[in-house]
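The structure under discussion appears below in the form of structure tokens.
Excluded from the complex is one protein chain; the other protein chains are retained at their positions.
Chain IDs A and B follow the sequence of writing; residue 1 opens each chain.
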Amino acid sequence: MTLNELTQIFDTVNFGLVVLDRDIKIQYWNRWMAMHSGIPSDQIIGEALFDFFPHLSTPSFNKNCKAVLSFGNFAFFSQKLHSFLFPFKPDSSFGYRFELMQQSCTMGPLRSDDNSISGLFLIVQDVTELATYEQKLIEMNTKDALTGIYNRRFLESRLSDECERHRRHSRYLSLIMIDIDFFKKVNDTYGHQCGDMVLQAVASKAVSVIRKTDFIARYGGEEFCCLLPETSAENAEVVAENIRMSIEEMTNCFENHSIKVTISLGISCFVAEDSPETLLKKADDALYQAKHSGRNRFVRLSPT
Amino acid sequence: MDYCLNTISDEEKEILQEIMNIAFGKAAADLAEVINIFVVLSVPYIEMLMAHDLPVYIKSQVSEYDRVSIVEQNFWGEFKGSAFLVFQASAGRELISLFGDGSGDFGSESIDALEKETLMEVGNILIGACVGKLSELLGDAVTYSPPRVVTENTPNDAIPVNIFESGSSAIVLKTVFCFNERNVHGFLFLVTSHDSILWLKKSLAAFMEQYE
Partner (left out) sequence: MIKKILLIDDSPISRRIMKSCIPKDRDYELYEAGDGLAGFEAYKEIRPDVTFMDLTMPVMDGAEATEKIKEFHPEAVVIVCTADIQIKSITNVLGLGALMVIKKPPSKETIEDALSKAEAHIG
């Protein structure tokens, strides 16, 4: 095949192809790259890649270039961790959740006839569609459909990770179990639609009150569970009280009714011999006590 | 020993040993010089095995680790096979501080993802350097698949059971590596498939011819 024929192929393929010399100057820029970057090939060939894309000049990218040039290995820039190398607009904005095209890129060596490495190539693949599907799937698997916060499955897997981590590094870990008081009454009085609205309101209120490092999931019907990494018993009580107060102060409007609810909370703190199950059980026991000592309060059982 | 024709002789084994010594020495020196990674590679060890004995062999070698992280990467050229980099599972965190970009901006990605990425990057470079130098000395240039990271509770679950066709033989090249600054160590296994053995015998002979 002639070079001309090869070039025709490179210019029709549906991915980006860039060739760089040992000084990271651009030697080849296929039509796909020209189209998506808006930079025609004759303007960029012979120029330094970092002059046009300065954000690429990171220690990690440079390290990868050097490694490929000296060892002839391949470097992979996954969409998962890098999102993209080149900031391009997505091919179609329809149905995508990303403002910029998601890319999966591969870098490899180019060798001359004597097998020495003369430069490197970069292949850029558009994986926006795939990444969108993946994001939707993850969301469906980890989020609760009604409230939009995490679901129980995700909480449980996260809980066992966190327990493991805190056992290894002997750090604090606290957990709060939350239950809406007299929720059945809301449902019975105003109907399930109203009940759903209350659940949504409580969930989003709680999310807005907790700290960035905490996270909350819908655990059951009207039960929520909040996981607080790196948090001592005293600080967990502060978080619990903040949540309790914010729900007590909240007024929900449904049709012409204004509805107020309260919550009860049970706190447990991780100790070395705890498992995810015992941590949940302790919080549940504390919650039970909170209910039985009058509701609208938190209880933390002191370690026995 | 009723090994078939496709086995290597003791002399070939010694030649390969010497070539690996040279290759890994170059790899370590270049890693230090080019990208400031300081790694000590032990004298490589060569073992001929039947492919179906491989998982048991690797497990027995890493039995001191209770939880392992494995970076797996395939390479192909004339020299063809799989590389397995086995770390103790806690190594990921140590390596982040050793290789971290300093940018620290992984957005919503959890520490686990960062650990995985670091393992992948370290694995990719270490495997690339070792396999690259070795194949270079043997007169070949290889291509690589993207690395894959497996983290498991026990070595039992993490080591693939059927890498190559059972009944075929494999050459396992083992080395212990250690990042001195962080006291992180692990094993590198290069497993060359049966198809490469004839080619390997030829290149070993060609290597020695220079010194006749």
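In the analysis below, a contact is a pair of C-beta atoms (placed from the backbone, for glycine too) under 8 Å apart; a residue touches a chain by one contact, two chains touch by 3 or more.
Note that the structure is predicted; figures quoted are calculated from it, not measured.
Within the whole complex, touches from the chain that is not shown fall on B. Screening B:21, B:90 or B:143 against the full complex identifies B:21 as the residue touching the chain left out. Where subunit B meets the chain that is not shown, the touching residues are 11, 14-15, 17-18, 21-22, 24-26, 28-29, 32-33, 38, 43, 208, 211-212.
We take it that only the chains that are shown with their structure count from here on.
Centre to centre, using the average C-alpha position, subunit A and subunit B are separated by 32 Å. Those residues of subunit A lying in contact with subunit B across their complex are 58-60, 63-64, 66-68, 70-76, 78, 80-81, 106, 108-109, 111, 115, 161, 168. Interface residues of subunit B, counted against subunit A in their complex, comprise 27, 30, 34-35, 90, 101-103, 106, 109, 112-113, 117, 120-121, 124-125, 127-129, 131-133, 136, 139, 141-144, 146-147.
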